[in-house]
Structure formats: structure tokens, C-alpha cells
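Submitted below is the structure of interest, expressed as C-alpha cells.
All protein chains of the complex are present and in place, except for one that has been dropped.
Here is chain A:
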Amino acid sequence: MSAIEQLSKQYNQVQSELNKLVASRQKLETQLQENKIVKEEFDKLKSGTKIYKLIGPVLLPQDQDEAKSNVEKRLDFIKREITRAEESIKKEQSKFTQSRDALVKARTEKMRESAKAMKSN
């Protein structure tokens, strides 16, 4: 039983890891969408429009070009993070199927053994 227990423990661990990764991927997606909206809004601005950034409780005036390039940079960063997150999700997923298969295999073997034992009894 201990082998199966160990396998199922591992399985649960991998599963929760996978869930965590998927959650962080979703978070990145929301950030991406929000930044996209901000970029759209910035693209529509006239050149003289003032932009402020909320830092703590203070609104700090910001240069328009600087704000634009900041959002641009952030978008790039988030996109990079997303590709990284997807890679690790893929890796974790293959680990997940591996450990699931191992668990299923161990369980069926165990059942077969106990069935045999029943018969011989």
C-alpha cells in the first residue's frame, strides 16, 4: 500500500502545482488585458494631454512618452512571462499525466493481486 500511497501523494502534489501554475497564467492574462486597454487609451491621446500615475496615495504627473513606453515595456514583459508560464504548464502537465498513469497502473496491479489472492483462498 505504501507504494500506492506515495504515488497518490505525488499525484496530488503535481496536481496542486499545476493548479497554481494555471492560476498564475490567468492572472497574467488579466494583467495583459488591462495593459492593452491602457495602451489603447494612450494611443488615442492628443499630444498635450497630461498623464498622472498613482503612486501610493499621490498622483504624480508623468511625461506622456515615458508613460507610453512604460506601458509598452510592461506589455512585453507580461507577454514574456506568459510564454514562460505556458512552458512550465506544459512541463507540469506531462509530469501530471506520468504520475497519473503510474498511479492507475499501481492500482490495477494491486486489484489484480487481491483478486488472485481471493481466488486462491
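One rule holds for everything that comes next: contacts are C-beta pairs under 8 Å (C-beta built on N, C-alpha and C of every residue); 3 or more make two chains touch, one makes a residue touch a chain; residues count from 1.
Everything below uses one rule, namely that contacts and distances are computed from a predicted model.
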Exercise. Consult the UniProt record of the chain that does not appear here and report its protein name from "E2 ubiquitin-conjugating enzyme", "Glycine cleavage system H protein", "DEBR0S5_00540g1_1" or "NADH-ubiquinone oxidoreductase chain 6".
Key: "DEBR0S5_00540g1_1"
Quiz item: In the full complex, which of A:E41, A:D65 or A:E87 touches the chain missing from this view?
Solution: A:E41
Quiz item: List the chain A residues touching the unshown chain?
Solution: 34-35, 37-38, 41-42, 45, 49-55, 59, 62, 67, 71, 74
